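Dropping the structure in here first, questions after.
Every protein chain of the complex appears in place save one, which is left out.
A, B, C and D label the chains in the order they appear, each numbered from 1.
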Amino acid sequence: MGALEVKELSKSFDGREILKDISLHVEEGEFVTILGPSGSGKSTLFQLIGGLLNPDHGAISLDDDNITGKRGFISYMPQQPALLPWRTVLDNVILGQELHGTKDKVKAKEMIQKAGLGGYEQAFPEELSGGMKQRVAFIRALLSPQSLICLDEPFSALDDFTRQEMHEWLLSIWSQYKRTILFVTHNIDEALFLSDRILVFSSNPAQIANEFVIPFSRPRKQELLLTEEFLKWKRKISSTIVQNGLGGESDE
Amino acid sequence: MGALEVKELSKSFDGREILKDISLHVEEGEFVTILGPSGSGKSTLFQLIGGLLNPDHGAISLDDDNITGKRGFISYMPQQPALLPWRTVLDNVILGQELHGTKDKVKAKEMIQKAGLGGYEQAFPEELSGGMKQRVAFIRALLSPQSLICLDEPFSALDDFTRQEMHEWLLSIWSQYKRTILFVTHNIDEALFLSDRILVFSSNPAQIANEFVIPFSRPRKQELLLTEEFLKWKRKISSTIVQNGLGGESDE
Amino acid sequence: EDSKSKNEDGLTEVTMVLDWTPNTNHTGLYVAQEKGYFKDEGLEVEIMMPGETGADQLVAAGRADFGISAQEAITEARVQDVPIVSIGAIIQHNTSGFASPVEKNITSPKDFEGKTYGGWGAPVEEAVISSLMEGENADINKLDIVNMGNTDFFTAVKRDIDFAWIYYAWTGIEAEIRGDDLNMMYLTDFSDQLDYYTPVISTNESMINKNPDTVKAFMAAVTKGYQFAIENPDEAADILVKAVPDLDAELVKKSQQWLATRYQDDAPRWGEQKEEIWENYMNWMFDRDLLEEKIDVKKAFTNEFLPKQGE
Amino acid sequence: MVKLLGTLWRKGWRPALVLLLLLTIWQVTVKVADVPTWLLPAPSVIVLEGWSNFGNFTHHLQSTIGLALTGFVIGCSVGLLVAILLHLLPGVREAVYPLLILSQNVPIIVLAPLLVIWFGFGVLPKIIIITLVCFFPITIAALGGFKNTPPEMKHYMLMAGANKLQLFSKLEWPNSLPALFSGLKIAATYSVMGAVISEWLGAKQGIGVYMTLASSSFRTDRVFVAIFIVMILSLLFFGVITLFEKLLIKGRRKGD
Partner (left out) sequence: MVKLLGTLWRKGWRPALVLLLLLTIWQVTVKVADVPTWLLPAPSVIVLEGWSNFGNFTHHLQSTIGLALTGFVIGCSVGLLVAILLHLLPGVREAVYPLLILSQNVPIIVLAPLLVIWFGFGVLPKIIIITLVCFFPITIAALGGFKNTPPEMKHYMLMAGANKLQLFSKLEWPNSLPALFSGLKIAATYSVMGAVISEWLGAKQGIGVYMTLASSSFRTDRVFVAIFIVMILSLLFFGVITLFEKLLIKGRRKGD
């Protein structure tokens, strides 16, 4: 469940090509990360997969069903938490389920607890810090019923301290539930720590410049980040990015 | 110019103590970073220094002048870019100067160019990506006339690719202008790469748990991040954080 | 024969719409209501205020069965094919006229020169004033005519306005009560042509055609009501005040006394209208370009529904 | 409840003081300049008249309140319905919205007599007037609220597979509540004025009738009693809506 196939996807805005011939696939239960600079079109890709936008060319299929332009087939966590301010944490968290008919408050409470938000079930978003909000949004995505979860830089607003905790926690949850995850980030550490596979985006227009299969064994622990092996991989990916001339002019 | 002295600062909100007996000083021309988890009170500290809040106890002085509760003595870059949507990039960037009477459009244009935003001088904020907005906000802070710049997680919304570029750029500017900088982040890499000195915040209530003087020579280049020496320092700081039991429960 | 529906008490329901707020012009209606004259005639009458709408359109549209109107309005309405008909004059002679505080020293139309008249902007006002002034060789161009809208007489003459057109029975009496002395020039003092009927009771043509008996019954009761008011002004005033307690009792009482003799006046019976009066005033209006065309005055009024004398 | 009274007191004492000051100035001016009552009655005269005459007044009051409430409820329902329809049918909105705004330029007072001619003297034309007066602020407020939904939230809902109905009921509707309540507050005060105006079109009782009667029998003091009552009534309506708002709107930061 949750195998994603993207074929030769292209998308332009106002004549400017943002995505060009993007082909990628994510296998069932795989954790794939797209690493790309800001403005390269990562969120646009998610909007295409989520059916919010229609591609100019190409097709998207999930478990062999064509879902191009169809909504509701993926679970989603946006860049901004987008919590509903009039709902408590608990009610926000079950929103994804609610949209598809089933509510499981017990499980929701459990997950809230696990995310380190125990006691905040009845709090409103305005009472939370930016980081806490992001975590709530993440739990909401995890609780949604779809098999593929698209995470759009979910931890970019968290501090590195908590982010690291969340990484471990995410991996532990993921090992339990084995959902397919497509992750977007611009943080190399994050990508390396979490993924089975990393796709590096070039920009203007975005194409897939490189692909890395990450061999670290699971379960992964925080200490991994501080090993020589990790640093070696980081150098490797960084050099690709420098080679490709990414980074610098990406926004001009 | 720009030596900051904070003495035994305490602040509570609604009876909850956020900052407790914070004493720190930043020397003229020094680059000091405060490293702390989300919600620990970093922004609150800045609001106290900026005179937006009044401390319950303690005093703040800049170049031996007491500025406790006084505004306009520091240059500031907030967590959210807070650009004025009706002003072009150029007009936004000179806002800090404008408030103190002097406008230097030529220099502003030059800096916009250097920040990789050349050609966007007449663009409105809504036309920029999140990352670009943050960069504009940063230039605005740099162009303000005050000698002490307080940066509140200015790069947290940037992707690591661009962030790295900005780090180098920031350091090059700083070496030219030698302004005093107080920087807030939760990113260990960032803190290590930029700072002369790092203060680690504990939380509930925030106190200064550790202080590290960073010995890397300047000018620093990106490659530094991928060296053994850097990794060693990262391990050292990480372990302090783990020892202090920071990170995990910080938000509960 | 009548097509009007009857209610559960076997009474025919009709509505009567006033021309303004209730006042002593309407006493007969309230007496007929209070004394049960309407009920005796098999009618259940509802008396309404028209508000801004104006009674005539309501009566014409059949939203009300009867209304209070005035000869000039009915004449104008008939020109536009608005089907309303006057079925009884409430007051025989025109009791309206131009009033001013004595201090203003306006005693004849000649004195209008250099003064300010406050009206409601109708062309008929200028026509009437100019005909009065012509009679004394005064120049209408030397009069400033100002539209004072809804402003009341007493307020208006405190500011800018020197004289205005009032019904003596109400505004004039109020002045007496206040002890303000007025110079009053009745229209009837100047020209027979201006002695038109105001106010009158009106109905629409469809009532006349379809429910003549209801109209007859209504006028019978109303006649008795006014007869009573003529004979017992004080008691009639009490009835009006009782029906409309928000009116000023003193004003009603005094006004009633003043009006008692003027309802029927010199007419053979209350409510009777003469064709020549209709004809005269219509001609007067036509001559002064106040009407686009002449009307058939026989269709504009009728005495047919007034009770026969001694009936 | 105690907290509410506390808030009322904290927010209310200043305006109350200013009001008292204004009334005092008025009273003193009238007394000193010896302005006759029929021209401009002193506040004391007005209060006295209102007090001593309150018995005669209650049926007028009841009638107006009934009218205003009915009109308000119908007007708001219609307004909401229109807003929801227009929101869910963007094509219709584009066609009808400008006309709606245009319709607000028809002076109600001009329309009113025509309404009476067309619909008679009953309650109907009056309700229509109040409805016309009430529905517009509601429609505008609700439409604005619906449209003002933060794009990132709408984004999330759509990506998560919300259909149009869910998007509306779970996001746009609750998001519009604060705007809607501002609309309701405006409509509530309008409804009282609308009721008074509608009574000028012919009614047997009501504050509008009382006002007209008072005015035509030169009782300026009573006209002012009516004005005061209208103001108090509007204030009450406003207060009730605010109370509902406090109870219903959660989790949103209030303005300072």
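Just so we're on the same page, a residue touches a chain if its C-beta (ideal position, glycine included) is under 8 Å from a C-beta of that chain, and two chains touch if they have at least 3 such contacts.
Note that the coordinates shown come from a computational prediction; the quantities given were computed from them, not determined experimentally.
Trainee: Could you tell me which displayed chains border the chain that was left out of the figure?
Mentor: B, C, D
Trainee: Using the document's definition of touch, tell me which of D:Ala42, D:Leu158 or D:Val192 contacts the absent chain.
Mentor: Considering the complete complex, D:Val192 is the one touching the chain left out.
Trainee: Among the options B:Gly2, B:Gly96, B:Gly116 or B:Pro205, which residue touches the chain absent from this view?
Mentor: B:Gly96
Trainee: Which is it among D:Val32, D:Leu102, D:Leu165 or D:Leu247 that touches the chain not included here?
Mentor: Touches the omitted chain: D:Leu102.
Trainee: Name, in rising order, the residues on subunit D that touch the hidden chain in the full complex.
Mentor: Where subunit D meets the chain not shown: residues 11-12, 14-15, 17-19, 39-40, 91, 94-99, 101-102, 104-107, 109-111, 113-114, 117-118, 147, 189, 192-193, 196-197, 211, 215, 223, 226-227, 230-231, 234-235, 238, 255-256.
Trainee: For subunit B, enumerate the residues touching the unshown chain of the complex.
Mentor: 46-47, 50-52, 71-76, 78-80, 82, 84-88, 95-96, 98-100, 124-126, 144, 146, 150
Trainee: Tell me where the left-out chain touches subunit C, residue by residue.
Mentor: Residues in contact with the chain left out: 54, 56-57, 60-61, 73, 76-77, 79-82, 118, 120-123, 145-152, 155-156, 158-161.
In this text, only the chains that are shown with their structure count from here on.
Trainee: Which other chains touch subunit A while also touching subunit D?
Mentor: Chains that touch both subunit A and subunit D, as defined above, do not exist here.
Trainee: Taking the mean of each chain's Cα atoms, which chain ends up nearest the overall Cα mean?
Mentor: The chain sitting closest to the overall C-alpha centre is D.
Trainee: Would you kindly tell me how far, in whole Å, the mean C-alpha position of subunit D lies from that of subunit B?
Mentor: 50
Trainee: I'd like the Å distance between the centres of subunit A and subunit C, where a centre is the mean of that chain's Cα atoms.
Mentor: Chain centroid spacing, subunit A to subunit C, equals 84 Å.
Trainee: Give, as an integer number of Å, the spacing between the C-alpha centres of subunit B and subunit A.
Mentor: Comparing mean C-alpha positions, subunit B is 28 Å from subunit A.
Trainee: When you check subunit A against every other chain, which residues touch at least two of them?
Mentor: In subunit A, the residues touching two or more other chains are 79.
Trainee: At least two partner chains per residue is the criterion; list those residues in subunit C.
Mentor: Touching at least two other chains: none.
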